[in-house]
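Up next is subunit A:
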Amino acid sequence: MANANETEINIKGLCVNFPDKDNGGDIQALKDVNLAIKEGSFVSLLGPSGCGKTTLLRSIADLQDISSGIISVKGKTPKETRLSQQYGIVFQSPVLYEWRTVRRNICMPMEVIGLPKEERTRRVDEVLELVGLTEFGRKYPHQLSGGMQQRVGIARALALDPEILLMDEPFSALDEFTKEKLQIDLLSIWQKTKKTILFVTHNIQESVFLSDDVVVLSPHPGRVSAVVNIGLKRPRDLAIRETAEFAALVSKVRHSFEGIYE
Partner candidate 1 sequence: MKNLNKSVFLLVLLLTVVSSVFAGGESETVEEFSYYAADASVESILTDAATKGQVGNWGLGNEYEVLALLTKYDLPTSYLSQAFDMDGFDDDSILLASAMTYNELGLVKNSYDGGYGYGEDVSFIDMNDEGVAMLEDNLFTKAEFAAENPETVKAFIYASMKGWEYACANPEEAAEIVFNYGSSVSPEHQAYMAGEVKKLVETDTEGNTVTSYGEIDEDAMAQTLSLAKTYIKLEDSVAAKALEAMELDDIRDSSYWEEAMASEGSFDVEKADVSVQLKWLPQAQFMGYYVALDKGYYDEVGLNVTIIPGGGDIGETTAVYTGQVDFGVTWVSNLIAAKAAGMDLLEIAQVYQRSGLVLVYKTE
Partner candidate 2 sequence: MTEARKNSLTDKLVIIVWIIALIIVWEIGASVVEKTKRSPQNVLPHLSQIVESVFSDKMVSNKQTAFQIVITNAGITLLRAGIGFLYGAGAGFLLALAMHRFITVEKATFPYLMMIQMIPILGMAPIVLAITQDINKSRIIIAAILTFYPVATNMLDGLKSVEKEKYDLMRSLAASNWNIYTKLLIPTSIPYIFSGLKIAAPMAITASILVDTLQGGAGLGTMLSQSLKHAMSIYVFWQIVFFSATVGILSYKLMSFAEKIFSPHERAKGAR
């Protein structure tokens, strides 16, 4: 990758506070987070519930107001990034519009920015093929399985061909078999499209399997406690999970949590 070393997302001294409903004070959701994410890399934000990983993702997506610090995405503020539609986002639930067909769900972002119809059709065909749902374009969401619905969500995020893909625990609600299949598919999509992917998860194996870097977050207050580089070869397949190297990395990541929970 030609410019793989350029920093895509740079976070310095990020703090996010929430008002505390019980005693009127503030809760620190994120405290002094510093992070640099390289272009074209696959980075996981890993941590238990309440560690602020989703808050961090939402801050980058400009869905969450920050209290202090700087986030820059290729030198732009998150708001500018959002307004220029430079990232795609995938949520934990597929968030599909039940009254729209699969094709029209994927079309929605393009309708919002007002792409011409032929362009929309072309891109929908493209991303449908990418996620392997070409046959299902005319179906309604409720006619698809959970895994297929999540693929539609991914396809929709890819439709505008953004540079960054933000994924908030996209596979956590799926069964193990579907999850593995989608992980493989996600890797192949990433390989083909060369996006920068920021992936929130609470699953250690998943983060190790997918990522270049695993950012380990710890709670109360939410902060970065370690960044583990995953040097596994690419492309990866399921067999890699059986290797000792994989097991060692998993255990390394797990150890980085030591001391967080007594």
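Selection rule: all candidates are chains of the complex that A comes from, given by their letters.
Miscellaneous remarks
The rule we apply is simple: a residue touches a chain if its C-beta (ideal position, glycine included) is under 8 Å from a C-beta of that chain, and two chains touch if they have at least 3 such contacts; residues count from 1.
On a predicted model such as this, the values are computed, not experimentally measured, just so you know.
Only one entry among 1 or 2 touches subunit A in this complex, and that entry is 2.
Residue ranges on subunit A touching candidate 2, taken from their complex, read 58, 61-63, 82-85, 87-89, 91, 93, 95, 97-101, 108-109, 111-113, 139-143, 160.
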